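Got a structure for you, questions after.
For this depiction, one protein chain was excluded, whereas all remaining protein chains were kept in their positions.
On to subunit A.
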């Protein structure tokens, strides 16, 4: 109890401690730098090599449309596609596909690449066929008999 003749100095109440934002900003900056450094910006696409629809059970019903004899495109070791022994560049190959598709819309194309040809050669031929509108394309390879 304070004496009425005196006065006292009250100690100010300590202010509430604020939650500091600095650690939060530090953590966010570290995370930001981490993701910036570890991110890769490869724009990747894909070409199906084995599709589920290739299974006989899941395959579409056999069409009665005339597909004719399949067109066999060979890819030499140098990566040049050939048709019946005649090499052709990619624009010519695409034009040939378009020409054949006019007569045979359900054209089947078999691609037989040399084992020494590179991936880009095969993908380029598949690309040309797809651009021309070929839907029935298969890649075949020769196996050594056991």
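We take it that contacts are C-beta pairs under 8 Å (C-beta built on N, C-alpha and C of every residue); 3 or more make two chains touch, one makes a residue touch a chain; residues count from 1.
The rule we apply is simple: contacts and distances are computed from a predicted model.
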Quiz item: The complex has one chain missing from view, so what does its UniProt entry call it, picking from "Molybdopterin oxidoreductase", "4Fe-4S binding protein", "Biopolymer transporter ExbD" or "Choline dehydrogenase"?
Solution: "Biopolymer transporter ExbD"
Quiz item: Which residue from A:19, A:47 or A:86 sits in contact with the chain not drawn here?
Solution: A:47
Practice problem: Provide the residue numbers of subunit A that touch the chain removed from this figure. | Solution: 21, 24-25, 28-29, 31-32, 35-36, 38-52, 55, 75, 79, 89-91, 113-124, 126-127, 130-131, 139, 141
